[in-house]
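The complex is shown incomplete by one protein chain, all other protein chains being positioned as in the whole.
Presenting chain A:
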Amino acid sequence: MADVPAGRLPKPQMRGLLISHLKKHSAIALVFAMGVTLAYKFAVADPRKRNYEEFYKNYDVKREFEAMKEAGVFHSARPSWESSDD
């Protein structure tokens, strides 16, 4: 802001360059990190939670067990269409 004689360079900022750089870029980094977090929440976490909720809303474990049993996947609960050995 001081008057500079013609042709002379004005005095630039010479102190605190690092700290001002760090402050500015820390703020940018914080905003960016928060943005990424929110994007992950809306794009990944929340849909995943909704999918689980949807899946278990009308989940009947007995029905599912019967279906698995009939498919023959269990060792000790054999399907109804399989004859016993003895």
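Going forward, contacts are C-beta pairs under 8 Å (C-beta built on N, C-alpha and C of every residue); 3 or more make two chains touch, one makes a residue touch a chain; residues count from 1.
Everything below uses one rule, namely that contacts and distances are computed from a predicted model.
J.: Choose one: "Oncostatin-M-specific receptor subunit beta", "Chromatin accessibility complex protein 1", "Cytochrome c oxidase subunit 5A, mitochondrial" or "50S ribosomal protein L14". The correct choice is the protein name in UniProt for the chain not shown.
T.: The chain we cannot see is recorded in UniProt as "Cytochrome c oxidase subunit 5A, mitochondrial".
J.: Among A:Arg8, A:Lys57 or A:His75, single out the residue that touches the unshown chain.
T.: The one listed residue touching the chain not shown is A:Arg8.
J.: For review purposes, identify every residue of chain A that touches the missing chain, sorted by number.
T.: Contacting residues on chain A, toward the hidden partner: 8-19, 21.
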